[in-house]
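Below: the structure, in structure tokens.
Heads up, one of the protein chains got dropped from this complex, but the rest are sitting where they should.
Should a chain be cited, it is by its letter among A, B, C and D, assigned in written order, with residues numbered from 1 in that chain.
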Amino acid sequence: MSALEVTDLTVRFAGLTALDAVGFTVRPGSIHAVIGPNGAGKSTCFNVLSGVYRATSGSVRFGGADLTRMPPHRIAALGVARTFQNIALSRFQSVEDNVMLGRHRLTRAGFVGAGLRLPFARREDTRHRARVRDIARFVGVSEYLDAPVGMLSYGVQKRVELARALAMEPKLLLLDEPVAGMNGGERRAMAEVIVAARADLDISILLVEHDMGMVMRLADEVTVLDFGRRIAAGTPTEVQRDPEVIRAYLGVQAADAADAADSAGAAAGSESETA
Amino acid sequence: MTTFIELLVNGVSVGSVYALIALGFVIIFKATEVVNFAHASLLLVGGYVIAILHEDIGFWPAVLAGVAGAAAVGAAVEFLVLRRSRAGDHQVLAIVTIGVDIVLTTELTRRIGTDVLAMGDPWQNRIVNIGGIGIAQTRIAALVTAATLIACFLMAFRYTSWGISMRAAAEDRETAALMGIRLSRVSMGAWAVAGALAAVAALFLTVFPTPGLDRSTSFVALKAFPAAILGGLDSTSGALAGGLIIGLTESLATGYQNDLTFLGRGIGEVAPFLVMIVILLIRPAGLFGTRELARV
Amino acid sequence: MSSRVSAALRPRVLAAALGLVVMVVVPFYAEPFLLQAGLFAMAAAVGAIGLNLLTGSTGQLSMGHAFFLAVGAYGYVYFAAEPHDELAGLGLPTPVAVVLAVLLAGLAGGLFSPIAGRLRGTYLGIASLALIFIGQHVLHNAEAVTGGANGRDVPSLELLGFSFADAPELVVLQVPFRALEKLWFLSLIVLLAAAWVARGVLRGRPGRAMATIRDHEIAAGVMGVPVARYRAGVFVLSSMYAGLAGVLLAMAFRRTVPEYFGIILSLEYLAMIVIGGLGSVAGAMAGAAFVSLLPPLFTRYGDGLPLIAAPGTEGVSPAEASRILYGAAVVAVVLFFPGGLLGLWARIRALPGARRRPHPVPRMKAEEQT
Amino acid sequence: MATKAGATLAVSGLTVSYGKAVRALREVSLEVPEGTVTAVLGANGAGKTTLLRALSGTLSFHRGAIEAGTITLGGRTLSGLRPAGVVAAGVVQVPEGRRVFGRLTVEENLRAGALGARGRPGGDAARDRVMELFPVLGERARQRAGLLSGGEQQMLAMGRALMARPSVLLLDEPTLGLAPLMAERIGETVAEINRQGTAVLLIEQNAALALRLATTAHVLEVGEVTLSGPADELAASDEVRRRYLGVGDADAVEPEFRRPPTLERWAG
Partner (left out) sequence: AGCGSGKATGGSGGTGADGVKHGPGVTDKTIKLGLATDQTGAYAPLGKSITQAQQLHFEEVNQAGGVCGRTIEPVVRDHGYDPQKAVSIYSELGSDVLAIPHFLGSAMVTAVKQRIESDKVFVIPSAWSTSLLGSRYIQVAGNTYDVDVINGIEFLMAKKLVKKGDKLGHVYFEGDYGGSALRGAKFAADKHGLTIVEQKIKPTDNDMGSQVAALNSAKVSAILMSAGPKQSASLAGLARSRGMKQPILASNSGFAPQLLSTPAAPALLQGFFMVSSGAPIGADLPGVAKLAAAYGKKYPGQPLDNAVVHGYDAAGVVVAALKKACASKDLTREGLINAHRSTTTYDGGLGTPMDFSSSDKPPTRKTYILQPNKDATGGLVIVAPAAESELAKTYTPPVGSY
């Protein structure tokens, strides 16, 4: 198992510093959350990690490899999978095909193999489809396997995204707001899936989420960004009490609520509930 | 050296006509993201109306009638055909315009028959001498018209609600509808405008030094493709730049073709496309086009 | 196979079997005109399948398809013809020439792929238009290879001693088999093979990667698809299909002429795939049949069309009427059958009783929701 | 009952299907009385978005259609109107998933939002209000909207709708992807524009927030309204607490939310 080390990561766009010398480490097998106000640079960070954006400076290392200048597909090949904040599925393909895409790097059939239906390609297809069905069941989308993604509701599409990322058999999973658009119960179910995925598959997870309850419940460690800078880091309980974090991100009410939920100790309160 | 300047001037003068045609493409593209293959036939409509009316009602009224007529046909195409298409896909709609073009062009060329129709324009074949270089008056008129129209549309797209409606509708029809934008009205408006522009372009395409409107006039519309794309398909000022670049390239490559024989004769036709490719390799969305966004 | 699946397959299999029987019987009855038109349609179908891989499935608009057809056609002639007079040729065995011509078309596609990899959508479409003009320029100027405006005779194929020329005439069931009939079966077999391969590609791993490149390029990359390499690969594959179509066309023409490989041809191929239904192999074939058969049929039987005036008067001549009807048919099909001709088929199948399975609506443009 | 309110948005017996295959809403009836906030809760795929699409007239973009039922605003029939007609009647929707015009600038997006309100007074005030609510939109006025972060886009979508000065505002998950502070801010905004007389139909997965803001709430399950009542009553019900607020006994969660099956490691 390998750690993800982000050091001094800086990303600038014309006239805007989206990330400013940010650094953190995701320990192998842990769930690490990145939180922060809107526009703080969380997704930008994910985009650099997955090769969509190129860092202005700084470095990203995963295991022995330096990801900083790699194109997305090479990063994927190292076992880094992600979901997107805005759904990025193939709307006109079935759920099954969308999830099968996750198997791309694990399979080999090319134009010739698939076109001529060579025996190895057919065997490969059968094997991996079976696995995709398992993953779909795991995430809870198996009833939609045949449906084109565009026909599904928002929440279900989010789950399909997770299934697709899991289908890559990643070592590191980047989740960008995985429970957006889900209600309390559904969030909890998703949290279960994420926890189970880590346990069953032994992967590290980097999580961006605005639902503090989720973060409190899932994360081993939290990094807080604001205006592209790291303003806090530590365990969930630590950062949640950090006045800077409360000022910039949580607001007093939410902090109280999360606090309450946390101190209640139960696996409850994924919602910022007010009395 | 004079040859060079002469070719430059000639290139600019041809280019201004290309720019006018390209502007028509750009308007439709900006408003609907459809590549309009029927633009050539709208050109024929406009030109035809001007040509058959100018003797009876005079040149300027005929131009107005031509502009109105082509606008009406453009709007009718939108109303009768594109609006009914349930496929929202832009590429599919582009194919519909091919069908429309076949129908319209066949009917118009049938009407034009074997004639070469004069436009009855006031410029005739007068040449204006600028520093010893002759340039046709018609072409000066074309350049001025193109520049004016392009400036107007640039403003309109940027600053008017009409422009914003069009661009919003082009990008996301459903959400545009949610903003209260009347999609059908917007796209009909765009088609009407494109028709009107086609009529103006047709006028300058068929006056001196061309003898008049005939059935082959519409072929020239093809040359506006590289012009439109090179400037950036969604940029009005790009249409002007693109038109001029294509005109210049063509003129220079033709004028110097005897020095370029190693490329084969007739390179004048190919050169604009080569220039287009080179520019697109450097700027994949054309000189002034908006780059596709890439963020997730 | 479960009964559910076989029920879904039944109409399809039935239709396919029926179609095949018709295709086999046709040459025994049809006049040369129809055979000729059929040859063009089958060749076009191969080309359309190729374009569909590129445009329909990967979302890469190409208006340069005619160029690759030309590469295939002229490549075959050059490889197969014996040099004579001022015309060069390699005089290779014709089957070898076919293979080389297809590879050559693929190579041409590969050479264009730096551009195909950089540009998108309409920009790529119009950039590829340059290929047509360059192609025309080369066809007219490289006279030693292409024969210039005159074009060149196409050597007829000889496969294991069997000749696809008019002579020697073969008599099958008392019907004389000349070049048209022989080529008919050749084209049919090639088409079926081409369709089968394309289906395999689309339903397999490459197909999924292509669809995602079309629908969400960034996601495709992040999921491990080497996007640029894939786009180039599809471009090459599509060019090879075009090359194969070009070879078939050359054989159907028996003479290559540059006029044919112009922009109109490219647009016709685009029309084929849209009319048939984007992204599907059967759709491309249906569209190819529609686009290449309708005009000659209208021309041939045009006298009976409505709207027609007597010759010499100022009305619409049969030729004009057939052109107008063709244009209108293109519009009508696209308007009324949103999924293309294939969508129509799906709708028939979706009539009560048929198994409910939502039909994917193919799209070319990436949904820009990011 | 519908006589009292001047401009009640009333849905009755609404049945909606996509294509012929998917029936997304069945006989749904509910009301959004003038000047109130009504919340609709429901699981993923329950039909919430579909309801809003029916109201705003955009079903046809998804090959969907109203099969039965009516939608009226103050007695005037809305069903059958084109989206622009609905907007002209003062009903404005913030669509699911933000849907900002990515190629237009932030400024232009806001102007696009105001297009439906041409003729209605108060444009400048609305703009000032939006800028005050979401200062980031002012800072980024000339940036293309597609480059904004997810949350910023959500703010823009909300701001864009406010520019139309609606009399009925339909919100599809307005706090999606918003940081807690900003979500609170949206909540306050909804409350405030409601105070100024705008009726709000709120779909919100943050059920706590939704129930706090709403006077009435409805629960949609698989296309049918299964529960309706005053928001505070619903908030107190066990069922709602468990399913939509996610609080309660972990073992008592619905079967579909049970712990996922184990996933073996992939052997390669």
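Please note the rule applied: a contact is a pair of C-beta atoms (placed from the backbone, for glycine too) under 8 Å apart; a residue touches a chain by one contact, two chains touch by 3 or more.
All values derive from a computational prediction rather than experimental measurement.
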| item | value |
| --- | --- |
| Chains in view that touch the one left out, judged over the entire complex | B, C |
| Of C:Val22, C:Leu160 or C:Leu173, the one touching the omitted chain in the full complex | C:Leu173 |
| Sole residue of C:Phe253, C:Tyr269, C:Phe290 or C:Phe337 that reaches the chain not shown, by the stated touch rule | C:Phe253 |
| Option from B:Ala76, B:Ala118, B:Ile140 or B:Leu154 whose C-beta touches the chain left out | B:Ala118 |
| Touching residues (missing chain, whole complex) on chain B | 2-3, 6-7, 10-11, 13-14, 106, 109, 113-118, 124-127, 134, 136, 205, 207-212, 214-217, 219-220, 222-223, 250-252, 254-258, 265-266, 268-269 |
| In chain C, positions touching the absent partner | 25, 28-33, 35-37, 40, 85-86, 140, 148-151, 153, 166, 172-176, 180, 252-255, 257-260, 264, 292, 295-296, 299-300, 311-312, 314, 317-320, 322-323 |
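By our rule, only the chains that are shown with their structure count from here on.
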| item | value |
| --- | --- |
| Pair exhibiting more inter-chain C-beta contacts, A-B or B-D | B-D |
| Chain whose Cα centroid lies at the greatest distance from that of chain A | B |
| Chain B-chain D separation of Cα centroids, rounded to whole Å | 43 |
| Averaged-CA centre spacing for the pair chain D and chain A, given as whole angstrom | 26 |
| Junction residues of chain D, two or more chains touched | 97, 99, 102, 146-147 |
| Sequence positions of chain A contacting 2 or more other chains | 43, 52, 84-88, 151 |
| Chain A to chain C touching residues, read off their complex | 50-52, 71-73, 75-77, 81-82, 84, 86-94, 97-98, 100-105, 107-111, 113-117, 121, 125, 146-148, 151, 164, 168 |
| Residue numbers on chain C that touch chain B, as the complex places them | 55, 61, 114-115, 118-123, 125-127, 129-130, 133-134, 136-138, 140-142, 217-219, 222, 263, 267, 270-271, 274-275, 278, 316-317, 320, 323-324, 326-331, 334-335, 338, 363-365, 368, 370 |
| Chain A-facing residues of chain B, complex | 294-296 |
